[in-house]
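Inspection log for the structure reproduced underneath, given as C-alpha cells.
As you look at this complex, bear in mind that one protein chain is not there, while each of the others sits in place.
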C-alpha cells in the first residue's frame, strides 16, 4: 500500500491532523482486485494498476485506499474503484461485507506487510467490473492478465509483498490458485 | 428440500438405480437464494418460490436441486436457476465456489433438517438475478420480499425448517439479519 | 459497542488526541463471542457479558474493544478477552484472520448500528474458551446460555442492536441459527 497517493485522505484532515492520526491509531483501508468475468460469470482476467512510485520506478497494485470518516466500506470501495478505473467501469460491489482477506501493515521495517507511513488494516475484496475502465488520476495504466499470467514471478515481483499476497489469496478464494 | 420434484434427477438414473443410490450414499445438492439488488449492488429483495407439495398445501422454498454426475457445482446452479426462474432470469453465479452454508439433511424422523427421501448435503449460495423471472415447471409463483418481510413468522412458517434456516443464514451472510 | 469502557484506549492517546482522532477517522474494533464447546468440539453455550451502562442500567454484550496502534488483530483479541474473561480463560483464537462479520457503527442518530462516540468498524470472531472465566474489570458477570436461550427476545433485548445482530450472525456462521 506504499504506493497510495496521499491525496485521497479527505479534505477535512489537515496534513498536521493526518500526521497525528497516523501515529495514534490503525488506519482502515480497502483493497479491491478488479476482475473480468465471462458470459457465464467465470473469472477470466484480473486487473492490476501500473503506477509510478515516489522512487521513480513502476509498480503494480490492487485498487486501494482509505475508508473515510462517516463512509461505509461499500462506499469506500465504490469511490476508490471510480477514482482508479474511471466513472464507466461499472463495478459490481459484493453483496456480502465479508472480505476474502484482512491485510495488516505495520510501519516497522522488516514487517512482512510493511507500510512506512502508518499501521493500516485493510479489508480486501474481489470486484467484477463490466464497463469501460479508463484509469486517470496518478495511475498510468490498467492491465488485464489471466490468473496464470498474474502469478508469474515477473508480475508478482512488480507488486509490494502485501499486494502480491492479496492477489494469491484472491485467486485461492475464487478457486483459481492452482 | 422435501419439496423438490423427483423429476430433476437426470435421465440416466432409472428409478431402481435412484432408489439404490439414495440408500447408499449422501446425495449432493445445491440451494440458491435469488436476490434483487439495486443500482449500487445492495440487496433489495429475496425471491422465494411458492410451490405445491404432495400433501396439497403450499410451501415456500429456495431454488434447490441435485448435482448430476459429471456436472460442476456452477453448472448445477445455472441449470436449477434456469429451470425454476426461466431462461431470461440472468443469474450472476458467484465467482467463489465457497457456499455461505452447508445443509445436511437426514431421512431420520426428528432430524432438525429432515428429508424423508435421502441423506442430502447441500451447498447454499446467494445469487443476484437481473433479468426477467418467469417460473414455469411445477412452480406456481416467485415472490419478491424485502428482508424484513421474509423474516416474518408467517413467511418462515411456510418454509421447511431447513430452508427457513438457510434464509436466515443467507441474510446473516450479507449483513442483513438484524 | 456503546457499552465499551473508554479506559481501554491506551496510555499513549491523551483525551484530547482521542477526541480528535474520533472526529477524523473510523476507529478499528474487534468483537468476540466467547463459546463453550463439548468434548467433540461442538458449540454448547455462548458467553455474554452483563455490564453496567453509563445510564445505570444493565446490558448484555460481546467482548469488544479497540485495536491499538502497532497491535495485530490477533493481539487485540487476546488482550480484550483476557481483560473481560480473566487470565485463565484460555481462549482459542481462530487460525484464520477472516471475521464472520464486519460491523459498521456510526455516530449518526438513527443509524442501524449506532455508536454516539465515533465511527467504528469492527471485525467479529467466535472464540472457544476452555479455561476458567473470571470477569473482573467493569464487567459484572459472564453468563453462559445455550443458543436457544441466547436467541430469546428477553436476552436479545438486553443487547445493543449491533451486538444482537452480531450474535445472530455468529450463530448463523456456525450453523446454529434455526
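Here the chain labels run A, B and C in written order, and each chain numbers its own residues starting at 1.
Heads up, the rule we're going with is that a residue touches a chain if its C-beta (ideal position, glycine included) is under 8 Å from a C-beta of that chain, and two chains touch if they have at least 3 such contacts.
Keep in mind it's a predicted model, so treat the numbers as computed, not measured.
J.: So one chain is hidden, and I want to know which residue out of C:15, C:41 or C:109 touches that hidden chain in the complete assembly.
T.: Spelled out, the listed residue whose C-beta touches the missing chain is C:41.
J.: In the whole complex, not just what's shown, which of B:53, B:72, B:136 or B:152 touches the removed chain?
T.: Final answer for the missing-chain contact: B:72.
J.: Using the touch definition up top, pick the residue from B:58, B:98 or B:140 that touches the left-out chain.
T.: The single option touching the absent chain is B:98.
J.: List the residues of chain C that touch the chain left out of this view.
T.: Chain C touches the chain not shown through residues 35, 37, 40-43, 74, 78, 92-98, 100, 126, 128, 173-175.
J.: Please output the residues of chain B touching the missing chain, sorted low to high.
T.: Residues of chain B in touch with the missing chain: 12-13, 17, 20-21, 23-28, 66-73, 97-102, 104, 106, 108, 119, 121, 123.
J.: Touching the hidden chain in the full complex, which residues of chain A are there? Just list them.
T.: 101-102, 112, 161, 164-165, 168-169, 172-173, 175, 177-178
Going forward, only the chains that are shown with their structure count from here on.
J.: Quick one: compare the interface residues of chain A with those of chain B and tell me same or different, with half as the dividing line.
T.: Same, since most residue numbers here occur in both copies.
J.: Taking each chain's centre as the mean of its C-alpha atoms, give the chain farthest from chain A.
T.: B
J.: On a C-alpha centroid basis, what's the spacing between chain A and chain C, in Å?
T.: 29
J.: Could you tell me the distance, in whole angstrom, between the mean C-alpha positions of chain B and chain C?
T.: 33
J.: For chain B, give me the residues that contact two or more of the other chains.
T.: 173, 175, in rising order.
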